[in-house]
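On to chain A.
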Amino acid sequence: PHAQAQTAPRKILVVASNQDVPNFDPHVATGYSASALLRNLYDPLVRVEGNPPQVKPHLAESFSVSPDGMEYIFKLDGKAKFNDGSPVTADAVKYSFDRLVRLKKGNAWMIAGIVDENSVSVVDAKTVKIKLAKPFVAFPHVLPWLWIINPKLVEDNKGSDDGQTWLKSNIAGSGAFMLKRAEPGNLYELEKVASPWKSGGGNLTGAIWRIIRETSNQRLAVQRGEAHMALDLTSEDMDALKDKPGVVSIIEPEFRTFSIKLNTEHGPLADINLRKAISYAFNYQAMLDSAGYAQLMVGPLPNGIFGHDPKLVVPTTDLDKAKEFLSKSKVPNGGIKLTMVHVSGLEQQRRIALVLLDSLKKLNIELDIKPMVWPDMVASTASPDKMADFFPVYQTANYGDPDNIAFAAYHSSRNGNWQNPVYKNPKVDALILAGRAETDQAKRQTIYLDMQKQIVEDAPDIFGVLEKRKLALRSDVQGFIFTPVASNAVEFFPLSLK
Partner candidate 1 sequence: MALLSIENLHLSIQSFDGEAQILNGVDLTLERGEICGLVGETGCGKSLTGLSVSKLVSSPPARYGQGAIHFDGHDILGHSENAMRALRGRRIGMIFQDPTTNLNPLFRIGEQMIDVALHSMGANRWSRSAQREARERSIAMLERVGIHDAHNRLDDYPHQFSGGMRQRVLIAMALIGRPDLLIADEPTTALDVSVQAQILKLLFDIVREDNIAVLLITHNLGVVARLCTHVAVMYAGRIIERGIMADVFNNPSHPYTKALLGAVPTQKTRKGTLQGLGGSVPDPYLPHEGCRFAPRCALAEARCREAVPPEADLGHGHGVACIKAGVSA
Partner candidate 2 sequence: MTNHNGAHPSRWQNWQRSIYRFRQSGLSIAGLAIVLVLMLIAVAGSWIVPFPEHISGGINTAARFKPPSSLYWFGTNELGQDVFSLVMAGARVSLIAGFGVVMIAAIIGGLIGALAGYAGGWIDDVLMRLTDLMLTLPSLILAMAIAAALGAGLDNMVFAISMSWWPGFARLMRGEVIAKKEDLFVQAARALGASDSRILLRHVLPNVMSPIIIKMSLDMGFAILAVAALGFIGIGVKPPTPEWGSLLSLARGYLPDYWWTAIFPGLAIFFAVLGFNLLGDGLRDLFDPKARR
Partner candidate 3 sequence: MLQVKGLSKIYPARRGSPAVTALDDVSFTIAANSAFGVVGESGSGKTTLTRCLIGLEKPSSGEMLFEGRDIARLSPAQLREMRARIQIVFQDPYASLNPRMSAQDIIGEPLLIHHDRLQLSAPARTDRVVELLERVGLGVRHLHRYPHEFSGGQRQRIGIARALAVKPDMLILDEPTSALDVSVQAQILNLLAELQDSLKLSYLFISHDLGVVRYICDRALLLLHGKVIEEGPVDQVFDHPRSDYARRLIAAIPDVDPAQSLHLAH
């Protein structure tokens, strides 16, 4: 029963997600839900599209890179205008980058140390130059997540905090959609602007981001036609959806790794032989089974990403080898108790913990599993002695470049952060930095191959799985193209409803 009389044909896409969007400030907000809504409310210089992901022009109709890879020049689209009617100018771009760098929040980390307050300069009204402080080959890949805001509106509502309060719930963008209603914790409704500056697109008149916490409820919502798209489905949900009429399942690989970090600096696992013993004792098949639609990782980088080595030799379940390493370790007979933390409520992490527990039994090692809230887990990574022996992490590729994961997860400058709490190896550090700066693709490739080999040698992680992205769509949704980066931050503009 629908209460409203409908005048114009409304084409409203309903997206079920379990993540709330607490903040709409494009330079502050984080999380995939924020990315999803922001990418429809705001525009970046370039977009990412397709599988494999490709950088496509957006606010910038074109851009060029200097040969050393240090200087980018963007030509803005002449039609581009903010939703208050004012044009998107080079000044706006500079204003936006400066604000992002100044606030050091949200996605600022993607360009930390690479773009600084002096990097962005206005060439003319429609031309912007960005000069990198350090070489960064993947720069175009991070641009889709750096939004351009309307300087006038923000200046008008600047307040004492650079407009953060105002932008938290107001939109100053050029996107194809406007925010119509916001009920935090429940739903957000977007409405298509009357005439988007970008031509083309689908027939949607609006979209609703509806928060449904339970994945099974999301699935049922799609099944019953109450939602058009569900974003957080589990493998069990996908199985249940199989052959359901009117539902399209999308199960695609993406660059999101899930592995267990070991405390290489403190405690029993500082012993490389014990680490290797565990790597070989681990039941990879059970992990794969319990992960459902997934593939085992081969080494530290996601399969299929540039530079990944599919022929890399990594540990597999091999109890003899495990025992051999164990006998070389300081605890040749096991008999110790290790701890593993995980985010309470994250089901895959709990499962992998149980798989580990089950595997460790074979080495006569006990496992104490401690579910924790995320802040506590984050806090525990501050120093090696606070960190648990095992620390599982998901790492999403925000851009389709090996540097993303390599730098965050294995560079020692990130020690003390949850992506890489303790692991450090100067050789690996050097390789990562070299990879960042190398513009020659072939040379870059070999750098990453070396790096992977070195990391496998150190056994800082139990390499886990790449879970496939699992989405469900109503079949009347048209125009959806899967992209393996940030794939649940859906762009609504191209979509249509039958």
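Assume a residue touches a chain if its C-beta (ideal position, glycine included) is under 8 Å from a C-beta of that chain, and two chains touch if they have at least 3 such contacts; residues count from 1.
Selection rule: all candidates are chains of the complex that A comes from, given by their letters.
On a predicted model such as this, the values are computed, not experimentally measured, just so you know.
Screening 1, 2 or 3 for touch with chain A: in this complex the touching candidate is 2. By the touch criterion given at the top, residues 214-216, 234, 236-237, 239-240, 285-286, 289-290, 344-345, 347, 350-351, 353-355, 357-358, 361, 367-373, 376 of chain A touch candidate 2 in their complex.
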